[in-house]
Each structure stands twice: as C-alpha cells, then as structure tokens.
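One chain of protein is taken out of this complex; the other chains stay put.
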C-alpha cells in the first residue's frame, strides 16, 4: 500500500518524570507514522497546564523555545492525520479547557460513531463548539456540573461514547488512559524510572528507554496519580474487535500490538500468501518498506530467493517541486527506483501489504516492467479493501476503493500484471495466532462489529464521512445545522 | 508617551462586498496601532465561516495564501494587544464557534468588569472555556438555547455585560455592531459601494475609500443584514464616558472619534498647555510623532517658533539586535536622534502627549541635553496618570506609574529638566469642545464612571488585573478556580 | 520626492574596538536609508577575515548567530541599493578576496565611470569576474603582483579610478578610508574609546556614541593601523563637486555632511523657495517626512502657518498584500492619510523635497484634493531633475524623469495643482552657505563636473546605465562581451 492510506492518530503520555515534555516530544516522534498533519503537547506542573499545538510534523511543530515553555512532570501528546476539510489548527489535539473544577486536556485516537448525536444534544443545551472534532464532545460531557467528583463524571461520560476510542486524559495531577471495550485501537503502559508512560505503540517506549509493562486492556480505564496506577472497568463486556489493519499496515514493524510482534505477523501473512497463491518465479521482491516483512515470509515459504528489486530514496520530503509534465508517475519515480540488474529478464513476485486506490501500485509495477521484468506476479498480504472504516482508519470513499468497484480480473488487468493474488480473510485471521475472532475485518468483509443501534446512527455516520470527503481547499462541513439534514 | 503604553484592540467589519476579506485585511492594517500582538479575520460566505488568526502584526499573520482561504462577502477582523501572560494564539480574536442555531464570531474592544463573575456562573452550569478572554463569555451567553431567535438572545446577552465594549458580531448572513451605553470605545459606520463597513476609527474607512456615515451611538446595536441597517437601543440611559485617552494618545491623528478630529483636539491640548504653563524659550520641539500636534499648538499659542529637534528612524523593527552593553538608552537612540544644530545653546520646550513610567522620557531628554540644549522645559499635554484603567487601556500597574508614586517635583528632578508642566484635568476637558462631561478621566482623577455595584465586583476586577501583571514567560492566571480566592 | 528615488550605498567601518562587528551592524542600521537592497559585514581579527552578506535590510540579513560568527576588532560594512538587474547576492558588498599578499575587503559608495574600460583591460590580461559591480575592478588592481608593498599598489590603483568613490578598504590589520578628489560622496571620521570609526554620515556616529572628529577630505586617503591614523593625498588637485542631492534628499536630516547640518540646509531651501515662489494661502503642509524641514522654512519665511495635513503610517513594510484593484494609488494611501479638518476649504501650500517621475506626487496631491483643499500650491525645494546622475544616484532613465520630458506647465497640469514652483539652481546654491561652487548640480543643469576624457568614455557609461535599466526579472546585462558593442 505504501503511501496511499494515511494513519489517524498517535498518543503518548507521561506521569511523573522531570523531563516529561521532552519524552513526550520523542514519543510523538516515534509515532509520527500515525499522523503527519498536526501535533501537540499539553503539560501540567501539578497546578497549571501549558499547551502547544501546530500544523505539520513533530519536528516542524516543536522548537526548543516552545518546548521550554511547556513545563511540568505530566504531559500528553498527540499526532494526527485527518481529511483535508478539517485540516485547521483549531482541530489540532490535545484539546485543553477550563471548567468549574479546574482544567482538563484530552487526546483521542479513533472515531466516535455517535459524536454528532451527542453534539446536537449538547448544543441544544447551550454548549458551543470551537472545533469539529469528536473529542470536544467528551470535554463537554466531562464538565457537566452535576458530577461531584471528576471520576464520577468520567465513568458516566465514557459509557455514553460509542465507537473506537483510545484516549489520554490529563488532569492537573493525574494521567488517565482509556481503551474502548472492543479494543479497536492499541494503547500500552510502560515505566521509566519512577514515572509511567502510556503510548499507542510499544516502539515509542523503546525510543525513550521505558520498560514495556502491558497493554491497557479493552474496556479498561487506567488512572495514574499520586497513589499509583489503578484500574477500573466501567463498560459492559463486549466481544473484542481489534483493528486488523494495525497489523497489516498501520503499526510500525518493531512494535508489539494486540499481544503480537507486528513484523512477525506480517511475515506470517507473507507465508500464508505463498501458500494461497504460489507461482513459478525467479525472484521475490518487496515494495519497500511496506512489503518488506511479507516478502520475506513469501520467500521463506515458497523457496524463491528474495532480492532487492526496488530502492527507496530517503530524501523525499513534502516540498518537492515537480517537473512540468508527468505528474503522478513522477512522484513514484522520485521515491522508488528499480534495480535493473535484479529484474531484467526475470519472473518477479512483487509483494506489498495492501492496495487501496491502485494508482500508486500501478505506477510502481510499470517501472518494474520497464526495468525488464519478464513476468510480474503481484501478491498482496491482505484481502481486497471494499468498505469504509468507521473506527478511525482514513480510507478514501467507497468509490475510490479499487476493490469496491472492480473485479479481481479487472484489477489485474489495470495493474497490467501476469497474475494477482490477495490473501483471503481466513488466511489473514490465521496469521494472528488463531485469535482471529478478536479482530475487526469490516474493511474487507463489510461486517461492522459495533451495533449501530438504529438506522439514524448509521445515517448520521455516513453523513459525517460524506462531509469529510469534500475536495481540498473547500470549507469544512457545517456541522452546526444538522436538523435540516436529518429530516 | 511615545511607546510606553500600548493600545488594546482594533475592530473592522464588512457586510456585502465581493472583496470583503481583503478590505478587512486593509482595515486592520490601518488599525495596527491599536494592537500589535495578534490579528485575525473570520469571513462568511452566507452559509459557512472560515477563520484565520495568528500572533504578530497584520502583515505577519496574513499571507496571500491564507487570505485566499477566507471566502465570502462578510468579514470581521481584530488586532489585539494584551499583557504578556495571555499572549497565546488561543486568545487571538475574532473567536468563532458553532452552536445550536449555527455559527457566530465575535471581536471585542474594551474590558468587561463582570467577566469573571459571568464566567464562574457559566462554568457552574457546565460551560467549558478554551480561552482566557472576556469575549468567550459573550459567546456562551448568546448560545443559551432558551432564546428562540438570535436577536432575542443578543439583547439579553448584551444587557448582562458590564464595562467597556465595542463589539463586532458576525452571523452567517449578518454583521452586528455594538457600543456600550457609556460609549467608552469608538466605533463608526461607513459605506463602500453596496456594502457597509464598521471600524474602530475613521482612518480605516479612508484607506479603503469608504464613506464615513456616522459613529455607532453609545448604547446602540446596529444590525446589518439583507434588509439593510437597523438600530436597536436595548440599554437603559447612562451618562457618557468616552475614553479621553483615545484623543490624548490612542487614536490616529487623522481619525475622527467621539465627533472630533483627533489632530485638532491634540493641537488644542497644546494650546491649553501653553496657556497653563508658559515659559521663556527659544524653540518648541515635539517628541515625534506622539507630540507633533500638541507641539504645533504650543508654538502657535506661545509664539515660540517650532523646529525639528529630534528625528525619528523609521526602520526600527522588532528584531533589532542590541549591542552588548547599554540596554535601555540604546533603544531610544536607535529610534530618535537629536538635531544638534537646532538644540545647541537653546532654551528648548519639549512637548509630548503623556508620561507613563517616565523611563523612556528621561532617556530622550538626556539625549536632548547631550546635544547641547541650555534649558529644557518639559510640557505634557495631559494630566499626570495616577490610576489604572479598568475599561481597556493597558497601563502598567499602579506602582509603575511614575505620577502615582512621585510628586511633580520628584518627577521633574528625575527627568532632570528645568521645568515640568502637565496639562490640568480642566484644561484637558476644555480642549474637547466643552463636552468635557461626556468623558472618562479615571486614569487621571481616579473617579471611575461605572458603578461597581458591590465591593465584590471591584475585588474580582483587581484580582483580574493583578493576575495579568505576572511576569512574562510565566503561565497565564488560572481563572478556573475563582471560588477559593473569593472566600 | 518621498520614496521614488532610492539611495545608493552606506559605509561604516571600525578599527580597534572589542565590539567592532556589533558597532558596524548598528552603524549600518542608521545608514539603512542609503540602501535597502543588501547588506554585509567583513570582520578581521588581525589575521583572518570572516564575512556575511545577504539580500534585504540590515535587520533581515543579520541574526545573532551570523553576527557571532564574525570576529575581530576591525570591521567594515555596507548597505546597498541598485537597479533590479543586478540584484543578486553575488553583488552584495563588502567584497572580500585572497591574493598573494593576504586578504582584502572593500566597500564602495559611488560610481566609477571608467569601470568597464578597466574591466575590459583586466579581462584581456586574464582576470575573471564573479560580480558585475565596480568594486571588483579595484580589487583586481590592488592585487597586481608588481606592487611590493600594499600601500604602493593602493596609491597606484586609486589614481586609475575615475568617477565618484567613497571607499572603505579592510586589510587584516588596517582600515583605510578614501574619498575621491571631487568629494562627490560624504565620509566622516569618528572616535570611540581607543578605536576609530569611518561612516558615510555623522548620524551613524551618534547612534553608537562615537565622537565626530572631522570629514575625510576630498582626495584624502586615511590609513588607520597600529601606528594610528595617517593621511596621504595621492590625487592631483581637482575642483570640488559635492553631490547637492545629499542635502536635498539623501542624507538624514540629523546628519552633518559637507560641513553643514542637513536639516538647516533643507530649512534654508524652504526659505529660498518661499522667496522665489510666494503665494496667498491659509496653511503650509509638508509631505512627511521628506518635506518636513523645507515646509518649516517656507512657513517661517512666508508667515503662513504650518500645520500637519498628512499623517504617515509607520507600519508599512514590504510584504504588504494589495487589494485586487487600484494598484498605485493604493500604495500612497496606505502610507499617507490626509487630515481632513486641516485641509477642508483651505488654500494649501504643499512642500516636498523633489519630484522624480511625478506619479507618486500626483497621487498624494489627489488625496489632498479629495480631503477638501480649495487650492493646492505645490512647492518643490529643488530645481527640476532633468538629467541622469553618473556619480552614484539611482535616478530612473531620462525618459522617466518628468521634468526631462515635460514643460513646467505640463507638470502643473499633470499634478492638477493651482500653481507649481520649483526652487531655482541659484536659490539652491545660495542655501548651502554661499559655497555653491563646491557642488555638483548635474542632475538639474546637465553640466557634468568630471571630464569624460573622450566620447568613448561617455558612450560606455551610457551603455552601462542603459544596461542597468532593463526590466525586473530579466537577466543582468552581459558585460562579458564588450568588444562588440564598442565598435
């Protein structure tokens, strides 16, 4: 899949470390792959919070100056990707507000499927909204003055939420981590010295030298404060539905998520793929780096030697000036260059992790063909993506998903390859150590694990996603007048 | 006074002009002197609002790119100065929010003396606050769902406000201008083509070629929409208390405010000053440009010839690198250089508009003495500033006001001048065409025109201002827990 | 004239001061009006030179970082304006090179009329040129290996130069100041502690607190090194021809140049103007700030009261975004706003220092008329500018000089004023204390003080200036193939 899909959000929080802000900065840095659009940190010195957020990547948003202005031994941070429409700095997380009982900040990974409903209700009671993101709803709920203690309001608030949510909540003197009962998105716990760390992926713990303790459990609320870490489980028991796409593409291969090494799962996917779609060939190559692990597995299972058929240019940044002609293909070329001596005259198995729109894949395969490959056998280490994700993965709209609108043979023909093999859903689930039942595969199967409750819900949801799919540069969807749309 | 005090806010709004955003940008540009800290614009295309705000001056905050992203024929803009503590981009105006009946944006010039009280009440009912500025309170009040029509809520909201407020309120399809019943801050109405303009000062109309229509009256609410401009007056009748300091220092000399030409008022102040504090001298010079108009009046009344004794370097910007030694005096020198041939051996009358801390004034007078002046007679075209302003002027704290802590003779001695004359309050009020009773002179007299209602009010107010006076770089005051302080 | 013409260059050098680099930075800052296009400093620590130059104004080119990288107690600096064609960083001064006897840096104010001839000769002997500026020729001459001691080469080099040149030359351990024998451009000497300063104008000495010693004399070479300051006069005696335009427009009013206070000379110009062109009127106003001194003189001589009829917006920077329509006039409006109450119904004398193209002047007068002036009498404190300057002032080409192509009546009509009066050449020269014979008035009279030697010279010179007048954005003139043009 390479760069076609983009990830949603990364979370990182620290409790009780003198260098909490800088550790959070580093943690975000290693979660950069989960969101390049905006980044932010809120810190607390026990009494007062300071905040800095901005558009761009972590190293763009933060400078030594603005990092120094964030003080305290507690901090939470967020990296974010979102569709263009709401790409504005107001929407950068963590959000931080003042309310009757003090200050609170929040960072969210996932998607609330009842956010619009909750928002409408809150607005009907006089709430005003300064952003268009789900998390602001959570803050309004938490601030309800009827709750005496914060914790009471917390439980009540969380049980109103529906959807995918890994959350970090910062109080002046406490750090709270939440994972929804389905366990859609990952969140893990680490220790560093006397302090605690919460992170979306374990690779962020590695970077700062923190020890991995365990994952936050699905449905668990972890409260870390002066009295240490304690855990509450306010949600009713729910079947698990981990996002399989974290293993397929999102998470970094050096992370452990949902209890397994991402690299090892991906290698298993490659092995399954070799069993399901064997072929006579001379060489197996990966689309670097997204296909690396699966290509290794395919080669090991099939016995066809692995080679480096494409190199990747690491200098590619965002500010690249294009030549006058040849738009799209060029972006591929500047990033990937085939190694002619590996490909010329060969029957080549090309392994990648997924295909979304198909355009980028096609361009890469074209350059492999131009480098002299005699046969190309495309192998994809997940099933065809046919359905939108309502739980936090930013796929393009249905119409843009090539597997939603084209048959396998049409895709093969479009990619101009000699054969095409996708891993089956069964194969996919086998690769995760037989715990297949714990995973959400809605983007492949269309079976959404979460009860939508009523048709209204789903309608609102689709409206929300439709709204997001407006063209770049246009104003964000106007969520403020939902009544008219709902009739 | 030169640069010691800094102005609060400038407002500019356009209704129904195809180039509304760019006109607003230009309007803000000509109101830059009212606030250099942050700037912002919210535009509406009739259905949707777009917003851009940022820290810095107008030409720094806006680029051709971000201006183009603001679309519509309605817009309001804001330039802002504030004390350091709350210098953060969250506090930049206009604020814009979504609520149950749509979107609304607001820009505020002035200061609400009951903002903290209102905020506490709102928080007690569950409101959450993302900024520390007064105007957010207004938005929460406007959003109260009990109001059926927006206009009903508007009147109800405005009558809850206490203090100085010129406001611009933007709806999707309407522009509203408000001036508090005391008329503390200016606001005027202009026409350009088929469109309407609202601006803090008339100089902003001149720049864009708009025709001056009239000022918004004290206590008037001007609603501009499809049906044209209509006016409501929801406030009880109140004695006027225009801010005299707008004439003394704030407003641009080419503006008309409170019905009079600022330049002409300042020249009259100079004439009054010559009558109250005559002196034998060879030459009258101004501290440029703040003392220009008054020096002209002094020279005309006294018959002592005017000359250019100090030149001003227009290149001075904010990024100037200082030499290793000689901090404060140097800043004066780089900006103002005496003309030795005008001063050497002369008895010099030096005219400026005001003295706040006295340090800058002293440094300038020192350089005049070093250029050879035989005698220096300092003349100030307003009375000694002895009291804080609670209505929107950002004076330093009481202790820093030289006239609060020193006698006139002590000030004269500190400035090292042969004589020192301040204009009297009576002289000041005479200069405004005999309408002296309509002006607030609290910073000179300590007589605050607005009823504080209870001691509690004033206590909260002083707390608020005390809070603002924290040292640069420290976190903003924590307004979220007022209960503890009030006991 | 306001902003139409732009000045050429400012020079500043320091010998033997621990803070030499920072003083030079400050000196350049106060000479910013002599050139906004590029700036640069070369420093020497006695053995090694370090250099930083860049495009832009002094505060843009220098940062605390790059200033710190310049080390030593000797430094020279340069600010520069030039026509667009050669606006490239390669041409930023000071130039610095290595040659057989060490390093040398140079900064130049003026224009060599035989630069192309010398360049052709040098290229014919194998020299290569990396810039298109005159000063590189000087460096090549200085480097001639036939000179045993640097000083011998210096005298020989300088006597080959023809034209206007105030020069600063930096060696590892010496600072040299040169003024051409005609004394076209100013250069003065100051002392600060144990150190020496050389500067284009005395205002730069004021800023850093240096004492004015004297001007470098026309034809004098001042060598400052370990043994102190010594002076040689290698040039044959020549009649003086100071640039009168330094007094009329270029120099800062707080400077002393050619032995006289610039402000006082300008006031005398205003007095002369009142005598030559009296008029019945109600008020005298200046175009700020260029006409301030002359307007004061006009008012004093005529008895017509001075007033402030136009205010200037000090915030105008370079990055201003224009509205969609109304290009040129707008630039005037954003910078200058008339004060209606001063002008309405009045007969107004408007005083400015000069008129170049006439377009800006016309726009300003138009806004004065629109503010209600009943009559406008334009008074210009110098004669009509009809001829190009070959000695360092960057006037536009002949065709663009309004007084070259239009009669006085045509100009009056173009400006739409009731009367127009220029100061006469005789009046101009009287204002400089009867030393009129010492001044160059070529831009008014067409009488060029410097012998061109042969028609060839003048031809080359005009070619050079023609070359400079190419449109912005086009490549610089190709000086590399002069042979073809000379036939």
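Going by the order they are written in, the chains are A, B and C; count residues from 1 in each one.
Here, a residue touches a chain if its C-beta (ideal position, glycine included) is under 8 Å from a C-beta of that chain, and two chains touch if they have at least 3 such contacts.
Not measured: the values here are computed from a predicted model.
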**OP:** Sort by label and list the shown chains the missing chain touches.
**Re:** A, C
**OP:** Could you tell me which of C:103, C:160 or C:359 touches the chain that is not displayed?
**Re:** C:103
Subject >> Residue of A:293, A:381 or A:441 touching the missing chain in the full complex >> reply: A:293
Subject >> Residue among A:173, A:254 or A:276 that touches the chain left out of view >> reply: A:254
Original post:
Taking the entire complex into account, which one of A:64, A:148, A:228 or A:434 touches the absent chain?
Top reply: A:64
Subject >> Absent-chain contact - pick from A:220, A:307 or A:353 >> reply: A:307
**OP:** List the residues of chain A that touch the chain left out of this view.
**Re:** 19, 22-23, 25-26, 29-30, 32-33, 57-60, 62-64, 67, 203, 206-209, 252-254, 256, 261, 263-264, 289, 292-293, 296, 300, 305-308, 311-315, 317, 319-321, 323-326, 333-334, 337-342
Subject >> Absent chain, residues of chain C that touch it >> reply: 45, 47-48, 50-51, 69, 71, 88-90, 95-100, 102-103, 120, 123-130, 132, 139-140, 143-146, 473, 475-476, 478-481
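Basically, only the chains that are shown with their structure count from here on.
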Original post:
When you draw the chains as points and link the ones that touch, which shape shows up: line, ring, star, complete, or other?
Top reply: line
Original post:
In terms of residue numbering, is the interface formed by chain B and chain C classified as same (over half shared) or different (under half shared)?
Top reply: same
Original post:
Which chain lies the greatest distance away from chain B when centres are computed from Cα atoms alone?
Top reply: A
Original post:
When the centre of a chain is set as the mean of its C-alpha atoms, what distance in Å lies between chain B and chain C?
Top reply: 39
**OP:** Find every residue in chain C that makes contact with two or more other chains and list them.
**Re:** none
